[in-house]
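Encoded as structure tokens, here's the structure I'll be asking about.
Apart from one protein chain that is not included, each protein chain of the complex appears where it belongs.
Chain nomenclature is as follows: A, B and C, assigned in order of appearance, with residue numbering initiated at 1 for each chain independently.
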Amino acid sequence: MDQTQIEREIKSLVNVPHQFSFENGVTITKVEHDLCEGELAVGPDSINPGGYVHGGALVTLADTVAGCCACSRGGDCVTANESFEFLRTAGGPKIFCRAVPKKMGRTLRVIQVELTDSAGRTVAAGTFTFFMTEV
Amino acid sequence: MDQTQIEREIKSLVNVPHQFSFENGVTITKVEHDLCEGELAVGPDSINPGGYVHGGALVTLADTVAGCCACSRGGDCVTANESFEFLRTAGGPKIFCRAVPKKMGRTLRVIQVELTDSAGRTVAAGTFTFFMTEV
Amino acid sequence: MDQTQIEREIKSLVNVPHQFSFENGVTITKVEHDLCEGELAVGPDSINPGGYVHGGALVTLADTVAGCCACSRGGDCVTANESFEFLRTAGGPKIFCRAVPKKMGRTLRVIQVELTDSAGRTVAAGTFTFFMTEV
Partner (left out) sequence: MDQTQIEREIKSLVNVPHQFSFENGVTITKVEHDLCEGELAVGPDSINPGGYVHGGALVTLADTVAGCCACSRGGDCVTANESFEFLRTAGGPKIFCRAVPKKMGRTLRVIQVELTDSAGRTVAAGTFTFFMTEV
């Protein structure tokens, strides 16, 4: 598969109804070799009791984008573990996420994400480790 | 506030429409001194491309329950960071989460969570650190 | 190999000169099926600028004990990643570490550790993920 086909295939799996991420406003916007980007459209149901974007919504965006980055050369994966830092309270209208690899091993792939708000401020960062179920 | 009032107040903030957690099937079921429990009702929109419960849904459950545990003596908090391990693919009908403290400091509280499925299998575990904005 | 042989072999690899852990006062004291214990003898060179046990010494103890737990059924491993919480400043004369599995997969093993001081207080906790290079 060439890179365009990979991007098309990933988007056809993730940017679709019933996906937890998609149903919550997350869209994958770019899949390139070792790079993935996506965004969260913040809505009235994205919030936590403080009125900010819920941490779970940020991690949903991050996990989805990071997973697509791990599979950006093809293959299939599951998340093994992740660590995540909330750096600033986040609001809408959008949160953007960019994922790049720290390691692209045959079995384990380590992906780093950074999340920014519409004003360009970094609101969160994290590291996700994926186990490749198919390479 | 006594413990019953704390539980009532927390539930009235979290188990309500527009909350990201609640809109995705998460309910806080118990708040006691240094203990919180909650559950995720897995639905057709809870899934990832593999057909299992999306990692973001599990972290949403965990973050919500852990935060309520951090505030189980009263007060208010934000999540500073978390680490999370996906131990087994998770399915419905429900995922249960139990949170207990590792540390209940004045400023920082460290909460450990364990997530189990309806068959009692541990599907995920994590550690959340909260910054108390009000004690 | 039976369990006694596994324990003897692990100790002969870890409790020996030139090992970073051993040279810094770390000893593995027990290896059973899915359980490992070890201890750090705090010395004058174990400290950080605050005069407490250096975080690196605690993680050295934890990583060593957790790795022996991952291999407590035999096999060989490398640490893939870890997360670690410092819960209380730690002093001597000893720090004890107990490691038990959260998951013992064929390829990935997730081990949880708890570190206590000589007074029985929990000073740190962490989760280590190992990649089995040999099962």
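Note that in this section contacts are C-beta pairs under 8 Å (C-beta built on N, C-alpha and C of every residue); 3 or more make two chains touch, one makes a residue touch a chain.
All values derive from a computational prediction rather than experimental measurement.
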item: Touching the absent chain when the full complex is considered, from C:6, C:31, C:59 or C:95; value: C:59
item: Absent chain, residues of chain C that touch it; value: 13-14, 17-21, 23-24, 44-50, 53-57, 59-61, 63-64, 67, 76, 78-86, 89
item: Interface with the undisplayed chain - residues on chain B; value: 80-81, 83, 107-108, 110, 127, 129, 131
item: For chain A, the residues touching the chain missing from this view; value: 83, 85, 87-88, 102-103, 110, 112, 122, 125, 127, 129
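In this section, only the chains that are shown with their structure count from here on.
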item: Arrangement of touching chains [line / ring / star / complete / other]; value: complete
item: For chain B paired with chain C, centre-to-centre distance based on mean C-alpha positions, whole Å; value: 29
item: Centre distance in Å when chain A and chain B are each reduced to the mean of their C-alpha atoms; value: 21
item: Residue list for chain B, restricted to those that touch at least two other chains; value: 83, 85
